[in-house]
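Excluded from the complex is one protein chain; the other protein chains are retained at their positions.
Up next is chain A:
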Amino acid sequence: MGSSSSRLDRVPGAKDLMEETGFSETNILCLYDRFEVLDREERGYLRLEDFEAIQQLAVNPIGDRIIGAFVFPGRETLDFPSFVRVLAHFRPTDTTWSRSGSQPEPANSRTRKLRFAFSLYDQDGDGKISRAELTEMLQAMLGMQVTDEQLQSIVGRAIQEADLDRDGAISFDEFKKMAASGQTGLKSVSSIMYRTKQQQQQQQYICGEGGTEQVHLKHSCQTLMFIFC
């Protein structure tokens, strides 16, 4: 009792963060330790350079886009609560929340997770993934390994498959449908799991709608999940 609450006192606003995001005490402490490690110059906030210094992130093909989810024009410095709020998107979806209930949609609901992934592609935030944006994304992931023609043909096919209303761009609903159907080969273990004190959590979702699309959606969301302990 005495020792653990004194550790939590180090973290400003910990109790509010825990309530808002659903992280446990251990999670918040771990994340705060991580924040302090990343904040090499002890400024109390993180900046672009601190993320760029993470070597593993620098070699990730879409590393700069991921950093952009944390630090972007308008928010060049990231304090600890904002850091935690972004990561809260990747907690496992609460099994007890259902769309028809009265509580507001939590940060880590399925839809929110997919919206986050959608914003990876949709850099200008207009709600649609244009052909140019898709090309840029593929360019990042493939680098110099494919020719321009190959790139264009891949992009063309992807748009053809996904764009159901034939407006030349992929909207969020079309994205959701594509993300659902693309996971048939995916093993279901693909999720980022934080160590659980109480062993594995059951992946039971209360599906308001039924059907296989929801099952596939579940799998794709699992890719975007951390299960914190």
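Criterion: a residue touches a chain if its C-beta (ideal position, glycine included) is under 8 Å from a C-beta of that chain, and two chains touch if they have at least 3 such contacts; residues count from 1.
Following the convention adopted for this analysis, contacts and distances are computed from a predicted model.
Trainee: If you look up the hidden chain in UniProt, what protein name do you find among "Phospholipid/glycerol acyltransferase domain-containing protein", "60S ribosomal export protein NMD3", "Autophagy-related protein 13" or "Probable glutathione S-transferase GSTU1"?
Mentor: Matching the unshown chain against "Phospholipid/glycerol acyltransferase domain-containing protein", "60S ribosomal export protein NMD3", "Autophagy-related protein 13" or "Probable glutathione S-transferase GSTU1" yields "Phospholipid/glycerol acyltransferase domain-containing protein".
Trainee: For a quick check of understanding: of A:10, A:34 or A:75, which residue touches the chain that isn't displayed?
Mentor: A:34
Trainee: Could you list which residues of chain A touch the chain missing from the display?
Mentor: Its contact residues with the unshown chain are 1-4, 7, 25-27, 29-31, 34, 37-38, 49, 51, 53-63, 66, 70, 87, 90, 117, 120-121, 137-138, 141-147, 149-150, 153-154, 157-158, 160, 162, 170, 175, 178-179, 182-183, 185-187, 189-197, 220, 223-224, 226-229.
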